[in-house]
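What you see is the complex with one protein chain gone and the rest in place.
Presenting chain A:
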Amino acid sequence: MPEIRVTPLGAGQDVGRSCILVSIAGKNVMLDCGMHMGFNDDRRFPDFSYITQNGRLTDFLDCVIISHFHLDHCGALPYFSEMVGYDGPIYMTHPTQAICPILLEDYRKIAVDKKGEANFFTSQMIKDCMKKVVAVHLHQTVQVDDELEIKAYYAGHVLGAAMFQIKVGSESVVYTGDYNMTPDRHLGAAWIDKCRPNLLITESTYATTIRDSKRCRERDFLKKVHETVEHGGKVLIPVFALGRAQELCILLETFWERMNLKVPIYFSTGLTEKANHYYKLFIPWTNQKIRKTFVQRNMFEFKHIKAFDRAFADNPGPMVVFATPGMLHAGQSLQIFRKWAGNEKNMVIMPGYCVQGTVGHKILSGQRKLEMEGRQVLEVKMQVEYMSFSAHADAKGIMQLVGQAEPENVLLVHGEAKKMEFLKQKIEQELRVSCYMPANGETVTLPTSLSIPVGISLGLLKREMAQGLLPEAKKPRLLHGTLIMKDSNFRLVSSEQALKELGLAEHQLRFTCRVHLHDTRKEQETALRVYSHLKSILKEHCVQHLPDGSVTVESILIQAAAPSEDPGTKVLLVSWTYQVRGGPRPTELSSDVTTPPCPTLPTSLPLP
């Protein structure tokens, strides 16, 4: 029995360190290769020794697929390919390929330079690793080898995020990565066709949440910024360099444009500039509005947003500043925060979640006096706002995607166990699809039905289709043909062609039955009577009287003969071939012949 086996090495009932092993029809595919934010020891990377104890990874894995550039999906890639050792192909989309190394380099810098870790991958390793990458386009079917093929679908979430369909023969698996079912200011919504995979592996970050309309959030955000700026205040928005930052930039940029505002907006430099450059290049990956208007103006060429300089923070007058990092725990955003915190006109907007212990978390939970290094106490008078801009599908969105793809099974990853439980129950209840949620290291085995493709010749198919009068699209139907098994492929052909191919002669099977008639006349006359009688009954069939005295009804032949022993009785020979279509059944015929004119005749007839 063929089967699909799935083992999460990370992201099984957990968020972070996404890494899922899939074996499908003898092919092994690794989906994502992420790191875990919460750990600093060995647990931050997936345990690759699980895959193979002492063999080479390249021998075991057919390919690696990276869904998008977030570090919890690609952070372990250089470690995996260069330090553990993998030389096979790595598939990702073009934007991911472009942006991924920037983030990896940034991650390496923080780990090695700041935290001083040894035995970490180097810049060269990142470069070497990226050389193994094969970039794919959306909806492009890529043949990994003769049997394994993959195809990318748009996923929203971040620039270049994709869902992947992995297909071997008739079996297929779809892996969603992270995705977003509602469009935002710079990306569209995830979309997949009705590909009916055997298994859909979906993220479930917001398994128990149904979100409000994004418009309210956007409006609130804009209103707050606008009001503060109008009253002469400064607005600080701490962000991470990629993803949400671009969305907020676009949001503010268009608002500034619309409202004709002149207040400066700054973006702290560094990583972002490089990333913005890529955003400008990958216009086809963005949403409808940006795609349609980029000919006139590329939305990522910001008119109002300028690069930030440290000296600007002290400038008088209103301004809006995007600064990294997003949780106010270090760096530029914290510096600016310290300068502006004292003025109640100013405002800080936290656009995302903050980890406990960071300044961001403290001010969000309402703390007004912060202890800084050197026993300084910072009094926070500025307004503190929280705005959630998240790019994951909510419970409804997940259900919608499952509905779109119509999979046979669903497997949940990238979420908390408790929340998954709820969603699993809902999926099984409402969609009637079996659902799994394995923990890390736990293997799920799905039996799949084996299907064997059989080729059929078009002529035969059309001929057989014409037989049925009514169209019955999805009902099974019988058809006549010959199955030929040759060189391990199967073909269904018409019997004539099969005979021809096999070099066999056709044997005709003819059935004959004798009907005794009590009739004293000559054979010819008997035949003539039978003929005229049949002619009168079988109006819709072609009845012919042949010159040799026999009668044909379509392909059925009737001959009258006089047996020598009894001149008073005549014998009618009714003969027909095995395959009769469209004509009268010979059995009916023989009873027709026998009923009215010669009631005395025996009616027992051998039937085929």
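As a convention for this text, contacts are C-beta pairs under 8 Å (C-beta built on N, C-alpha and C of every residue); 3 or more make two chains touch, one makes a residue touch a chain; residues count from 1.
Going forward, contacts and distances are computed from a predicted model.
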| item | value |
| --- | --- |
| Chain not displayed: protein name in its UniProt record ("Annexin", "Integrator complex subunit 4", "Kynurenine--oxoglutarate transaminase 3" or "2-phytyl-1,4-beta-naphthoquinone methyltransferase, chloroplastic") | "Integrator complex subunit 4" |
| Per the touch definition above, residue among A:P316, A:G366 or A:G568 touching the missing chain | A:G366 |
| Residue of A:K151, A:K419 or A:K570 touching the missing chain in the full complex | A:K419 |
| Of A:Q404, A:S434 or A:Q497, the one touching the omitted chain in the full complex | A:Q404 |
| Contacting the left-out chain in the complete assembly, out of A:D87, A:D212, A:D309 or A:E442 | A:D212 |
| Identified contact with the non-displayed chain, of A:K131, A:K462 or A:K486 | A:K462 |
| Among A:N119, A:Q143 or A:N260, residue touching the chain not depicted | A:N260 |
| Contact set of chain A toward the excluded chain (per top definition) | 182-183, 185, 188-189, 191-194, 208-220, 222-224, 226, 254, 257-260, 287-289, 350, 364-366, 383-386, 395-396, 399-400, 403-404, 419, 422, 425-426, 430-431, 462, 465-466, 469-474 |
